[in-house]
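Missing here: one protein chain of the complex. Every other protein chain is in place.
Labels A, B and C are assigned to the chains in the order they are written; within every chain, residues are numbered from 1.
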Amino acid sequence: GCASTSGQAGQAQDAADGKTVALVTPQKAGDNGPTDNLVAGLDRLKEAGYTTRFVAATDPSSHESTLRSLAQAGTSVIVVSFSEFIQPIKAVAPEFPDTRFVHIYADPYKPTIPNVQTVVFDTRAPSYLAGVLAATVSKTGVIGFVGGTAIPPLYADFHAFEAGAKATRSDISIKSAYVGSFGDPVKGQQIAQTMFNNKVDVILAYAGGSSLGVVRAADQAGAHVIYDNAETPETAGSVIAVASQHYGDTMARNVLTIPAGTWKAGEIVAGLAEDGTFLKPAAQLDSVKQGAAEVRAAFETVEDVKTKIINGAVDVPFNTEAG
Amino acid sequence: MGDFLVTCLQAATPIWLAALAGMYAQRAGVVHLGLEGLLVSGAFAATATAVGTGSIVLALAAAVAVNLVLSALFWVLTTYFKANVMIVGLGLSLTAAGATGYALVVVFGSEAAIRSPIGLPRPFDGLSGPLAPLGDLSIVTFAAVVLSWFAWWSIRRTRAGLRLSACGSDPFAAKSAGVPVERYRLAALLIGGFLCALAGAELSLAQVQSFSDGISQGRGYLAFAAVLLGGVAPVGVSVASLFFGLAAALGIQSQVDFNDALPPQFVLMAPYVVTIVAISVTALANRRRGRQQTVIMERTL
Amino acid sequence: MRRLLGDGRVAEAVRPIVVVALSLLLAVGVFGLSGYPVAGIVGGAVEGSVGSAAAWTQTLRWAIPLLIIALGVGITFQAGYFNVGAQGQMYAGAIGALAVGLALRDGPAIVVVPLALATGVALGALWALVPGVLRTRLGADEVVTSLMMNFIAVLLLEWICVGPLKNQDGSGQAATTDMLPAAFRISDGSGVSPLMLGICAVLVIAAVALRSRTRMGLEIRIVGRNPVMAEWMGIRSSRVGLLVFGLGGATAGLAGAVEVFGPLGSLRAGFSPQMGFMAVIVALVAALGPVRTLVAALFFGALRAATLYLPVVNDLPLAGLDMLNGMVALWITVSAVPVILARRAARRTQGAATVAAPVEKPVEKEAVGEHG
């Protein structure tokens, strides 16, 4: 590379201190969901004295070059999120042994790459719990799943959701649909509305930006939503629970192990047990018009199942196939 | 059933209004590929203003104002600077997408969706009985019904409409009849800007009451397809748009009902496949009826 | 629908430069006004595109697919068809090439790679022939159909990546296919290799030859400007139409195949989402001339490299760069510059003119492309 501008020189300087961290995500910020969550984690690193940079690399064919540019610019830690980055990391990480890579939400690399740490987030378990919750609180016996795009992790989440619901109530009926985009709340609303018109009364929304549409439809229909993003004032009244992940916290914690000297390559698990992923009652649950009490009651079952999942008594299926 | 029809109408409304906009433009001789951009800019302006002022009237006014400016820009570039209509249209769509995303960051500090405290009024909210589903429809959907009638009337039953159509059918003839062709084109584009402002407001403020980056998701291009599918005629364009609404609602319904049967990607493809088939069938029918496109001499003035 | 794509006359070489420069200025002005450091942006852009060997590699890496697609798009436009489906054709080509590569993953590279690239070319052409046949046989508008074919291809690619060709490593949650064997790759991840540059050189030479040394090139231009006259002269314009759709699709398909066998090594859902549209702009900036396409592709490759590099050194939102690309498209066909220049030139030579002044767009579909 070259270091002609002062910005570059400054970065190189920081790199010498091991204090620059870059976050690369495959989606733009602003989804109020995973990406924003990660960006919040980045802000914590900034507070901790890191020079931070956030890069939204929306074009999969640019992933490799973005990683390479960052590494060449002397970035000391590069955090990437989601499985889109598996192949680019495999290609780039070995070229820059002095740069640490933290991969949030992916399968561990086999064999382990010495400068890559993978944080495996288990979102299946909270999906399973969401199925338990939905089946418990549903009055109609019909529940729904709304995904963003139809991709393997969401298929897996759906299958876990289905299993949780079926295990709770064998006659439960489950509808599912994919918006086709994580950024189309309008269609999310129409899908949810259609589901509510077809007897669904609880939806697990795993649709990022499109989930807001699901919430709006639920407001209209007086139905319940298990939400995948951070709560906002708009989600009051229909969101009964949040099924999400502490991406940002986990990321910040893991990056901070580097100066602490405890960083290790390979696999780190962030699941229910580690509080990396969770299903918890909505903070604004009291504003839900009907059934807040039932939801609270249902959470006793949920906690019960959660314990069983953690100690292995309940097996959450893992199936990334469609259908 | 009523619910299903309401979903059809909701899905159709933005496409419908944008398609009417495209119809006016194409009648006047301007192929309008900027509909997508105008949808986004209308949606953004409406939502940003609603967030800022809390007034739905101001929100609509802002959407209209922004779209009038962009439509005028379209006109200036294509008419005065003789830029290629289609490239400018596509460029407008791309620029609007980028500019609204950029403005989100600059004005609101993040790329996050902005949420409006208010939505479009729903004139029949609170009805009970079989008409209850109508309560879910925003005022813009009803406006679309009225405006499509207006489009029909203005195009088919007024001299101004005849003059507008002449600008597209044979600009030289129009000019010979004393029609100020460029001004009529500007008028058509401005009407289109207004219609797309309503369509954009419907997208962002009717149901989801928020604007997020890329909210129109290609609906403007479907609207353009509806213009051609509907034979650039008011009734045909309305029918084509409603057909797209129906296709969208059916797509959703079939996902909900049989998601296991078919990979979701194929269900999501349906509207596009349907469009191609419909355009081809229309073209074939026109060809059968001998309505072939002929090379028209462009007489210069 | 046949359309005019600019009237390609005086100062044709100057116009794109002026327009692009103005767009850049305008965009940088907007960035500056909204509080981003102008010097940092410009510096970063230069550094990311031409500032180092790595930057040059990046510029070439993005110029290659743009060039390959734009050469074909240019041919299609020359014949008067406004095919905006390069994106979908590129995906079709990528899918076809990868499928062959994976199916024959144990075969010898010397056989499999050419076969796979050829499959990509064929599938790209087939994808383009859908709108092509509908247009030439039924008269269905190619803008709409090719646009719709793009949407379909995006979903098809997504399905391929999560369904039939899904990478089953680990828990199988990546929306991507298996990697091709390293022996099959025609470049490493940097996306530039002598072989790929060679392919580009061959294509540019072929396009130049097609345009100025073959009867086919001549007939394509005649069909593009007046299909009726072409028919009367014995040129079957619908065949030429199919041919150019096929050629355009073939190059886009090749670009997809080259992406997969070069920098990517596997298919990823939604890769290079703007490539097709950018190639249209490249072709138009170059006024459909092959050599100028090369220059324009390099420029837009550099712009893309800069665009990708800027977030590495700056906080500029990605949307701002989309806006910049959009603005280039917005002004790119503006002909105010040549109109003004032509008027000047005419005023100078006034009186000397014995033959009429230039004709302005005499036939509706005339004038895709440049003259002389």
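Rule of thumb we're sticking to: a residue touches a chain if its C-beta (ideal position, glycine included) is under 8 Å from a C-beta of that chain, and two chains touch if they have at least 3 such contacts.
Keep this in mind: contacts and distances are computed from a predicted model.
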item: Omitted chain, identified by the protein name its UniProt record gives, among "Nitrogen regulatory protein P-II", "Simple sugar transport system ATP-binding protein", "1,2-phenylacetyl-CoA epoxidase subunit A" or "ABC transporter"; value: "ABC transporter"
item: Which displayed chains the hidden chain touches across the whole complex; value: B, C
item: Residue of C:39, C:233 or C:291 touching the missing chain in the full complex; value: C:233
item: Among C:158, C:219 or C:259, the residue in touch with the chain that has been omitted; value: C:219
item: Contact footprint on chain C, counting only the chain that is left out; value: 7, 212-216, 218-219, 221-222, 225-226, 228-236, 342-343, 345-347, 349-350, 353-359, 361-363, 366-367, 371-372
item: Residues of chain B in contact with the chain not shown; value: 153, 157-160, 162-163, 165-166, 169-170, 172-180, 290, 292, 294-297, 299, 301
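Operating definition for what follows: only the chains that are shown with their structure count from here on.
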item: Distance from the mean Cα position of chain B to that of chain A, given in whole angstrom; value: 35
item: Inter-chain centre distance, chain B versus chain C - centres from mean C-alpha coordinates, in Å; value: 28
item: Per-residue overlap in chain B, given as positions that touch at least 2 other chains; value: 101, 104, 111, 213, 263, 265, 268
item: Sequence positions of chain A contacting 2 or more other chains; value: 28, 150, 180, 322
item: Partner chain A, residues of chain B touching it in the complex; value: 3-4, 7, 10-11, 14, 101, 104, 110-113, 115, 136, 203-204, 207-210, 212-215, 217, 248-249, 252-253, 255-257, 259-260, 263-265, 268
item: Interface residues, chain B side, partner chain C - complex; value: 31, 33, 77, 80-88, 90-102, 104-106, 111, 213, 218, 221, 224-225, 228, 263, 265-266, 268-269, 272-273, 275-276, 279-280, 282-284, 286-287, 292-293, 295-298, 300
item: Footprint of chain A on chain C - complex, ascending; value: 40, 43-44, 47-48, 51-52, 54-55, 58, 61, 155, 158, 162-163, 166, 169-176, 179, 188-191, 259, 263-266, 268-274, 308-309, 311-313, 315, 318-319
